[in-house]
Every structure is written in structure tokens, then in C-alpha cells.
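Only one protein chain is missing from this complex, and each of the others stays in its spot.
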Amino acid sequence: MKIQTLLLLLCMMLPQFSQADGPPKKQTYPEGLLSLNPGGELWSDIRQRGDSVLDGTSQVKGVDSGILINASGVEWANFRVNELTTYSSIALAAVFVLIFLFFLIRGKVGIEGGLSGRMVKRFTDYERIVHWTLAVVFLFLAITGLILLLGRPLLIPLFGKEVFSLLASASKESHNLVGPLFLVSLLMMLFSFVRRNIYEKGDLTWLLKGGGFIGDGHVSGGFFNMGEKTWYWIVILIGLVVSVTGLILVMPIFGQGRIIMEIVHVIHVICALALIVVSIGHMYMGSVGTEGTLEGMKTGYVDINWADAHHDRWGKECHEKDLIISAEEYDKLVGTSSVNEADGSKTT
Amino acid sequence: MIENLIDGPLWYLSLAVFSLGVLWQLAAILFASRKPDLSVARGSAGSSAIKTVFSRFLPHREMRARIGIQYIAGYLFHLGLFALLFFAAPHVLFLEENLLGFGWTPMPHWAFIVSAQAAFLGLIILWLRRLMNPATRLISTRDDHIAALLTFVVMLTGCLALLEEFTALRLLHRFTVELWLIYFPFSTLMHAFTFVPSRAFTGAWFGRRGVDA
Partner (left out) sequence: MSEKLEKGLEVLRSEVDGKVKSFFSSCVNCGICAESCLFYTETLDPRYTPIYKTEPLRKLWRNEYSLWGKFTSAIGFAKPMTEADLSDWEELVYDGCSMCGRCSMVCPVGVDIAGMIFKVKHALSKAGISPEGLVDATQRAVDIGSPMGITLKTVQAMIKHVEADTGLKIPVDVEGADYLALLSSNEIALYPEYLESLAKIFDHAGVSWTLSSEAFEATNSGLQIGNKTIAGQLVERVVAGAEKLKVKTVISPECGHAYTALRWEGPNFIGKAFSFKVVHILELLDELQAAGRIKTSGKEAERLTFHDPCSIVRRGGIDAQPRNLLQPIAEDFVEMADHGNMNWCGGGGGVSTNERAEQLKLTAFNRKKSQIEETGAAAVVTACSNCRMVMEEGVETNEMDIELLGLTEMIAAHLEDRPAGQ
């Protein structure tokens, strides 16, 4: 409250500040006066209120070093503090509400006839390592990024300014350090999964039938279905945008000025938020949302009934090529049979 | 209070546990009785021991396709960690002021950042492989996971404190380092030292038999 009152007072004392929009009319002085105040004109120029940006000279050589006050910065800061935080909070809240509603209505999407216990290999060790590397890096960046974006309105009231300043510094430093790893793991993801994620005939039907989550009818899918492919391309394409904008922000060594940084920052935040929002849906669908899906990313094997239900064309291939293994064989291969732990205790 | 503890007694305690623990283990290895081999040697055990200490840094040609990712991730992690440990500017300064009394040229900031990134990526991949591969999942013990987690936390708190502005963050980093040092001699982290005698023993064994190990 105190701050707001203070700000209000400040605005009343400096009327020109409260009218940030619209260029001030230089020429219309009260009659008989050539200038209201020479200092005022200079101030207007420095504040970049004219049509042209005043680029002064400075002993310091560097990008934007001739600009004393960056007017667009205020606009950006306002946008960041008001619109960005508000809408991103709404988006995050909305996705949780939506998922909860979906869960209430649809429940856990099961498999007709249940799980058989007979498994097929879906992902190699390497593919799962790539997935989880990307996931770990992404989660870390999402959390630290959200602390930076929403920390002020959300965390200061909770922890106070002292603690938040610490948290913000830690988040910023680690976010910047880990950031480039997202691009590296994204490229690993791109190369190891791209072949199976190219759209093909039949994918559109999947979309038209709402992916089988709406209504009852079974929908056809290959190794990856239309929904998974689309999620893949969202990750790759938006992820690339987030990575590149992130690199532009973290490495101000290519002559990018403040305006570029501001625009890039806004793009970075919006794209990252989009990824976070969709990823929450992905996490839900991959774990609680559908029966038997998480297994594929945990052990690399999925139930054959799961494959038949969600990826019938691939499932058929598994049947034809005789790739299905028994429950006992599966236990053996994933190391859950007989002597299980290194300390020798038996589990089955 | 906490600050005094972490910068004072706990630091000395961890150093003592670390160095005494490591020395005790190495002594137990080197001074343990070994039966002499009575067979007639074909090759030199000594030179093979030394050679094997170095040759095992690279995988056999026959193995490369199978374990490539582990070697790449392993090197990213270990080289990154070593660079950080001994050449990051704050570490060099710390060692000079608190332990050694002399310093050396630290690496530039960008190299510091790149090393940290390499170490993080390497450790994450290695740890995930431990969890994803059925063989490593089966043989991994609680110790392996604690050691990986502690190392990860030490690296993470280090990177949280990058700005070097907040005492609390610096103390957090130092505290985790102290935990790591105390845990070290009790765990497989010991491999940082014992890999040398292990390779030498095996190199000597093969060397006596005239096998290039």
C-alpha cells in the first residue's frame, strides 16, 4: 500500500510521467514564450519523447551507450509487470483447472481388456536418456524462469524481500548457466526422434476423432500418433525459439541493443510459457492420464494391449514381427526378477 | 552463528575426515600383504602397470560402439568438474587464501561457465543412464545415488552462488562441499584416488603374462 501511495504522489508531482502515451507537443508554447524551460526541452530529448531517438556521444564505447534513458524500457517493464505476469498466471492456473476438469469427466484413460503383462520394446536406453535429460533441464529452467517472472507478486508476499532477492539471484544465475543445455538436449531430441515424428497418412483422422479422448471410437496411430507428433514439433520448434532468444539475452556480445533485448525477452517469455503450459498437459497424459504410458519412458517397454489401443498400426507390426515378450521375460530383462538388489534381497 | 560454524569448525572437521579417510584407505590398499606370484613372468609387471594406468583412459576399439555415450558423458562430467574445481576464479582464490598460500591463473569466466555446463550435462546423462539401463540399475547401490546426488547438489549450489553477492548462498555452497568431503572416504567417490592402484594392479597382472591390457 505504502509503495502505491508513494508512486501516486510521485506521478502527481511530475505530470509528464503520468502521460506516457502520445508525443508531447513541442511547438505549442504559451503565447510570447520561445521556450518553457530550456532544461525541460533537453529532458524531453533525453527521455526520447521526440519522433527521433536522440543518440548522444559518450566516452564509453558500446551498444546504446549514447542513449541516456531508454524510453521503450519503461513500456517493456510495464508490459512485463502488468500484462505478462497477469496473463501467464491466468494461463498456468487455467491449464491446471482444465486438466482437473478433464480428469473429473474422463478419468484415467484405461485400456479395453486391461493390461496383459506381455510387453514390447518401445524406447531404447539412449532415447529415454535423451527424453529425461531434456525433461530435467526443462523443469529446472521452467521453475527458475517462473520464479523470475512471477516471483515479485507471488513470492515476496510469502517469503519477504530478503529471501526473494536471494532466490531471484540464485534463479537468474542458474537459469543463465543451465539455459544453453536446453538447446543441446533439444538437438539430441531432434536427431534421435525426428524420423518417427514425420506426419503421414492417417494422422489427420486421429485429429478429426479428437485423439480418442473425446468419444469412444478407437483411433488409428503408428509408432507415434498425431497428438504425440504435434507435441514433438511444438517442443522442437518453440523450443528452438526459446533457446535462440535465450542465447540472445544471455550473450549481449553481438551488438544487440536494448530494444532488441526487450522484444526478444517478451518472445522468450511467451514461447516458454506456451511450452510450460503444454508440457503440463503432456506430463498429465504421460503419467496419471493414461494407463500404461509411463512404463514406456521408465523401462522402455509397454504393454502390447497399450500398443494396440493407442498405436494400432505399430502394435500390428509388433504382432507380425513377433516382438512381444512374456511377463517373466520382461521381469528378467528389466532386472526385477529374483535377486533384485545389489544387497541380495529377494523381491519375487 | 551458522556462518561461524560453516566457515570454522565444520570446515576443519570435513577436511580432517576427508584426508584421514582417504589416507587410511590408501594405506589399507598399499600396505596390505600380497602373496608373491611364483610363476615365471613372461613380461614386465612394472611397465605394464604404469602403462595400464594411462591406457584405460580410452575405451578399447572393440567397445566404442557399445559404450560411446558413457565415455562422452563421463569425460564431459569429469573434465568439467576438474576445470571447475581447480581453475574457477573463486576456487583459486579460496585455495590460495585458506589452504595453500599460493594461487595460479584462473580460467576466464566464459570457460568457467562452459565447464559447469559440461559437468552438469555429463552428470545428468550418467545418472540417467544409471537409472535407465537395466544392468546399471541392478548393480547401483544407495551409495552410488547419494554420491551422485551430493556431487550434483555441490555443483548446483555453486552455480546458484555465481553472483558472489549473497553470504547465504556462499555458505550453502560451502556447507554442501563440507558434506561432500565428509562423505567422500566412505563412498565410491574414493575411485578418484583408488582408480590408480586398481589399474596398476590389473596392468601388472596382465603384464606378467605378456598381455597388453
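Chains here go by letter, A and B, matching the order in which they are written, and residues are numbered from 1 within each.
Please note the rule applied: a residue touches a chain if its C-beta (ideal position, glycine included) is under 8 Å from a C-beta of that chain, and two chains touch if they have at least 3 such contacts.
What you see is a predicted model; the values in this text were computed from it and never measured.
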Please identify which residue in B:19, B:141 or B:167 touches the non-displayed chain.
B:141
Which parts of subunit B face the unshown chain closely enough to count as touching?
21, 24-25, 28-35, 37-40, 42-43, 52-53, 56, 59-63, 66-67, 70, 74, 129-130, 133-141, 143-144, 185-188, 190-191, 194-195, 197-203, 205-206, 209-213
Using the document's contact rule, name the residues of subunit A that touch the chain not shown here.
332-335, 338-339, 342-344, 346
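By our rule, only the chains that are shown with their structure count from here on.
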Take the average of all CA coordinates in subunit A, do the same for subunit B, and state the distance between these two points in whole angstrom.
34
Listed in rising order, the residues of subunit B that touch subunit A in the complex are 69, 113, 116-117, 120-121, 124-125, 128-129, 131-135, 137-141, 156, 159-163, 165-166, 168-169
The answer for subunit A against subunit B in the complex is residues 125-126, 128-129, 132-133, 136-137, 165-166, 169-170, 172-174, 177-178, 180-181, 184-185, 299-300, 333-335, 340-343
